[in-house]
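This report concerns only the one structure given below.
Every protein chain except one is present and positioned as in the full complex.
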Amino acid sequence: MFLEKVRSEGLAHISYLVGSNGQAAVIDPRRDVDEYLDIARKKGARIMLVLETHRNEDLVSGALELANATGAAIYHGGQLDFDYGNSLEDGQEFSIGDLRITAMHTPGHTDESHCFLLADGRGPFLLFTGDTLFSGEVGRTDLLGPERLRDMTEKLYDSLHDKVLPLGEGTVIMPAHGPGSHCGHAIGERSPTTIGLEVRDNKALSLPRMDFIMAKMADRMERPPYFKRMEALNLHGPIILGAMPSPPALGPGQVKGAQEDGALVLDLREPQCYANGHIPRSLNVWLDRLPAYGGYAIPYGRPLLLVLDRQEDVDTAVRYLVRMGYEDICGYLRDGMNAWAMSGNVLSSFPAYSVHDVHAAQLSGKGMMLIDLRDTPELEAGLMPGSSLIHLGNIIERSSELPADKELVLFCRSGTRGAIAASMLRNSGMKNVAIMLGGFTAWSKNGYPVEKFRNV
Amino acid sequence: MFLEKVRSEGLAHISYLVGSNGQAAVIDPRRDVDEYLDIARKKGARIMLVLETHRNEDLVSGALELANATGAAIYHGGQLDFDYGNSLEDGQEFSIGDLRITAMHTPGHTDESHCFLLADGRGPFLLFTGDTLFSGEVGRTDLLGPERLRDMTEKLYDSLHDKVLPLGEGTVIMPAHGPGSHCGHAIGERSPTTIGLEVRDNKALSLPRMDFIMAKMADRMERPPYFKRMEALNLHGPIILGAMPSPPALGPGQVKGAQEDGALVLDLREPQCYANGHIPRSLNVWLDRLPAYGGYAIPYGRPLLLVLDRQEDVDTAVRYLVRMGYEDICGYLRDGMNAWAMSGNVLSSFPAYSVHDVHAAQLSGKGMMLIDLRDTPELEAGLMPGSSLIHLGNIIERSSELPADKELVLFCRSGTRGAIAASMLRNSGMKNVAIMLGGFTAWSKNGYPVEKFRNV
Amino acid sequence: MFLEKVRSEGLAHISYLVGSNGQAAVIDPRRDVDEYLDIARKKGARIMLVLETHRNEDLVSGALELANATGAAIYHGGQLDFDYGNSLEDGQEFSIGDLRITAMHTPGHTDESHCFLLADGRGPFLLFTGDTLFSGEVGRTDLLGPERLRDMTEKLYDSLHDKVLPLGEGTVIMPAHGPGSHCGHAIGERSPTTIGLEVRDNKALSLPRMDFIMAKMADRMERPPYFKRMEALNLHGPIILGAMPSPPALGPGQVKGAQEDGALVLDLREPQCYANGHIPRSLNVWLDRLPAYGGYAIPYGRPLLLVLDRQEDVDTAVRYLVRMGYEDICGYLRDGMNAWAMSGNVLSSFPAYSVHDVHAAQLSGKGMMLIDLRDTPELEAGLMPGSSLIHLGNIIERSSELPADKELVLFCRSGTRGAIAASMLRNSGMKNVAIMLGGFTAWSKNGYPVEKFRNV
Partner (left out) sequence: MFLEKVRSEGLAHISYLVGSNGQAAVIDPRRDVDEYLDIARKKGARIMLVLETHRNEDLVSGALELANATGAAIYHGGQLDFDYGNSLEDGQEFSIGDLRITAMHTPGHTDESHCFLLADGRGPFLLFTGDTLFSGEVGRTDLLGPERLRDMTEKLYDSLHDKVLPLGEGTVIMPAHGPGSHCGHAIGERSPTTIGLEVRDNKALSLPRMDFIMAKMADRMERPPYFKRMEALNLHGPIILGAMPSPPALGPGQVKGAQEDGALVLDLREPQCYANGHIPRSLNVWLDRLPAYGGYAIPYGRPLLLVLDRQEDVDTAVRYLVRMGYEDICGYLRDGMNAWAMSGNVLSSFPAYSVHDVHAAQLSGKGMMLIDLRDTPELEAGLMPGSSLIHLGNIIERSSELPADKELVLFCRSGTRGAIAASMLRNSGMKNVAIMLGGFTAWSKNGYPVEKFRNV
């Protein structure tokens, strides 16, 4: 047998390829499926089966893409009315070479959530848990909306305690996400983990039923706006790409022409670089955080034009975007920002302050408005005195609340979202914006004053 | 700029990827196009253009496959009525980044043959010659049939002397084939070569017009039977695969089942191994010579089931087959012939004699019939006394001429075709066959008697 | 964190690279260390530490090779007097980024055996068990000789029950071997496994102390003769290679010249191919089984010259050999056996019978001597009537017992060892040998008579 993990960095999504005797199954494939095909080819196995633990919300599924390339059969929970693939029955069994895979209906994260129990000749030993159980965390239950929250939370508790935990402490757990995902605050990076380890270390599993329900109902998690589109795409089936888009290199003149024709320039460099000089009307999302925050900022329906430090990263950027449903990538800036600067084209910029600058400005009474873009759970670390809370996801709709006569200093935990919001606001017409490098982390590490957050 | 060769081993086919400033063109792509896409991705270039020097006869074109993956435009000679792509004008120019490519109509190999002249800012410097001019050889002119032979030969002479050679001795030549191709006897492996070097070393270029025509008209070349199919596929457009087929591993029982359902077992091991033990009713073509000889032996329209020494070679075998239009590959024998032997299934075999055995048998008057499968040009090396000449391509249709009461000992230059023919004859019902290992080469190297061949 | 397995096929050896925050440790490295260096480079980590669970017996350790390339510190059990590296203390702790690794002295397999417990911020979760505990099996205790057998077995029981199992059912287990190793009969391929799963499924763990001791003392396992050399090399430190040997391609004439100068031709093709035609005085070990059986047949101290089906496999063969301490590889036969046959050189051969041939010969009273080369545990599957038992490891020293006037038909479970022994016997002067394809497995699958084995 072989069991290979394929991680999608940034989304912290984990998919699995499991095989035996020339056959393989993929659990929760991502959209750029070449890696699965390569592994299967090296292992001498044909991908026969695509199993989806649930309709993914944070990335476009590669199920149809894989089926198109290999003829594999797709299975997902019948509780949702998918436009493609087959419906799972609770307890349904599949054979992959000498292995057996049994579907277990485990509603809670969503109605159609399933876990898949892997068995060899000696018995079951490993559970693909999808978004039901992670290392250090359990699935979120809020995605079907507040009116279903309690119901889903109860179902999750029951799925965990009646179906998953009884499999025994020694059972290995393979979840669909690692740390850094939108799908759970406390997901740890321990891999592999087991039911025994989770019972020992995962706080959510040790709570009595009612405490569990209360805790989950009180929990507040981000729901990036692009989730909606992912849900629709994965329900109805995304278009099949066949091959990854390969955007052409464009010179500065072509970039400006494309902008005039409606393309959005997406600058994927670090916030500090972007702030200091960028193509006017571009949007900034740092490449490393593109999977996490791109869905807050990048509109669908416009061709994208990429700006990167290094051409070697174009393929990474394209994959990140395609996984989130952005397929229309019309080019990238040839030779990067240096080429733009040498062409003599105008560079926009805005201030990138250090925390020391901001502290000094506060002391001197300079008229800044500090805007904290963080999520509620991040606020537990404390607040900057005098700052206003506006979540990244609301910055544009609440921009009318912002004063025109003050410099807006945007910050978050580290600085990435600050620059995203700054670029969004500037594109919407506000010019007097700035960012604070290192964000709240740098502020607090330097011992500058911090207030306690009181959630209401 | 960059210029990358992609070689298809066995067919000795060479395609080229040339690019500059984020754009690329592919000349004469093969059907498995992943390597072009990979190179383009690494170079940060988009493939904009597919140029075909002519309708290829020896492999399925990847033009449509590439166009499907990248949106590239396809161009080929308008003298043939292709069902897809665009028609070239003589002198038509294309830009790829800072490079210019000019199409030159050079009929002779076929009516629609073109060469492509590559120029940078300093002028033209390199000619993609397709099948018009090779290292050490010129294109064959017999493919349109005997009634067009003289006409095509004259055209080739004129194309070479009026269009190609005037480009100047320093011009670099990049042809569509290296040594070992069906497209020319004397193709050398010198790469790169130039017009100056060819004028110095290529005999065909030094012949006066009439001598050239006489020599080409007297020339006899193999035309593998699968060429016809390639020509039709490339004219009308092959089906688009999207991804390489990934055949599943099958156990001995499944192999027998697939045979019953009509699959043909294709044993790709060396002749010596095959002779000594193989799956009954399998066909043998050694993997290394599959591109060269597969088209003589493997029928179209039957699912193929592969037998290989090493599972690592499945991908190579699949590519070789797909390039020749065999897409229906239904599996491969898991764990190779050892698994078959261990399963207790019957192994067929036939004798594989050394040249010493055959010599001794001849001396002792044993009743063997020696069948020489070689091509006419190979016969210049001499003949085995007492042997009969039957070209590999005719062995089945002429099998009724073969005696039933004698052992047929099949041989060729090296031994590969001997085993192909032996497996074909045995499948057609003749059982008393054998091969001679090392073929005529081993025979003559050992100093055994050789007769002179007199062509009539 | 990251945790990568590096498997050495054939030896079924598994080493691990574990890292966090730019630092990495390797557990039980093999000698060709390029894969560790590549992974570390991709992960942006430096290898700081090499941990050896014990002095490996079945392959040359890569500890010194890695230390030479990276400056890593080597640690192994102080109970053995190594000429290099540092001694472990029971309970000694190491930090690798955010991970902690604790050495646990677990004698039993050998005196200096250690397990390594991996912990993250939430606690310990994974045990590298070396040869102490496998999936489905426990370590062998016979390697220090019969006089230490009982003592070591007791120690192993205590290490397992007092140290390993108390870590808890949920603890993940990562052993040094998978199925197919000489280091345990019943090693399964389940990966990952856990203490809980082993307690449930591993028979050795459920035995009471005395039953465990009796069972282990009654157990008979192969000990390939090359183990001795591995033990000495790993104690004193093998020579550092720096880079993998890259043997040159040699033509048939050069091969014969090298043979005259003392080189041993090692033919790595399948038994069936080898039997049918090979270079005189060559030795046959099928490439796939080279790691398992090479150490029985290949003498140390002679330059090796390789014969392979495909040149692509040279690198694999070199790695297999280097891992077993054969560094002096002076070349490989260019273009394989086909080139040898074409050169007109003599091919040796011997019969490769099917089980049907052998059965018919037995019925007809033909004077064959059937020699069964299998290990004692394999004999549980039954015996061929009339066969003699001579273990592969004893075939040369017991060759004087063999009759000169009968054909010796050598067989094993599958056929590989039959051909090894046949080639060894023929090199030692016995000519009348043959093999039985498919071995005992094919015999019994065809329903031919089988006798029960009675161990004495």
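As written, the chains take the letters A, B and C, and residue 1 is the first residue of each chain.
Simple rule for what comes next: contacts are C-beta pairs under 8 Å (C-beta built on N, C-alpha and C of every residue); 3 or more make two chains touch, one makes a residue touch a chain.
If you're wondering where the values come from, they're calculated on a predicted model, not measured in any experiment.
Trainee: Pick from C:E189, C:D219 or C:D315: which residue touches the chain that isn't shown?
Mentor: C:D315
Trainee: For the chain left off this view, which of B:T171, B:S246 or B:T316 is in contact with it?
Mentor: Among B:T171, B:S246 or B:T316, only B:T171 touches the chain that is not shown.
Trainee: Give the residue, chosen from A:Q259, A:Q272 or A:Q362, that touches the chain omitted from the document.
Mentor: From the options A:Q259, A:Q272 or A:Q362, the contact with the absent chain belongs to A:Q272.
Trainee: Using the document's definition of touch, tell me which of C:A232, C:A249 or C:V346 contacts the absent chain.
Mentor: Checking each option in C:A232, C:A249 or C:V346, the one touching the absent chain turns out to be C:A249.
Trainee: Write down which of B:R200, B:R281, B:K366 or B:R398 is the residue touching the left-out chain.
Mentor: Counting the whole complex, the residue in contact with the absent chain is B:R200.
Trainee: Suppose we count only contacts with the excluded chain; which residues of subunit B make the list?
Mentor: 1, 3, 120, 122-123, 125-126, 136, 168-172, 188-201
Trainee: At which residues does subunit A meet the chain that is not included here?
Mentor: Touch set of subunit A with respect to the missing chain: 269-273, 275-277, 286-288, 309-310, 312-313, 336-338, 340-344, 346-347, 352, 354-356, 414-416, 437-439, 441-446.
Trainee: Which residues does subunit C use to touch the chain missing from this display?
Mentor: With respect to the unshown chain, the touching residues of subunit C are 21-23, 37, 40-41, 44-48, 68-70, 242-244, 246-251, 311-312, 314-315, 331-332, 334.
The criterion applied here is as follows: only the chains that are shown with their structure count from here on.
Trainee: Computing the C-alpha centre of each chain, which chain sits at the greatest distance from subunit A?
Mentor: Farthest chain from subunit A, going by C-alpha centroids: B.
Trainee: Calculate how many whole Å lie between the centre of subunit A and the centre of subunit C, each centre taken as the average of the chain's C-alpha atoms.
Mentor: Inter-chain centre distance comes to 44 Å.
Trainee: Express in whole angstrom the distance between the two chain centres, defined as the mean CA positions of subunit A and subunit B.
Mentor: Inter-chain centre distance comes to 49 Å.
Trainee: Show the residues in subunit B shared as contacts by 2 or more other chains, in ascending order.
Mentor: Residues 312.
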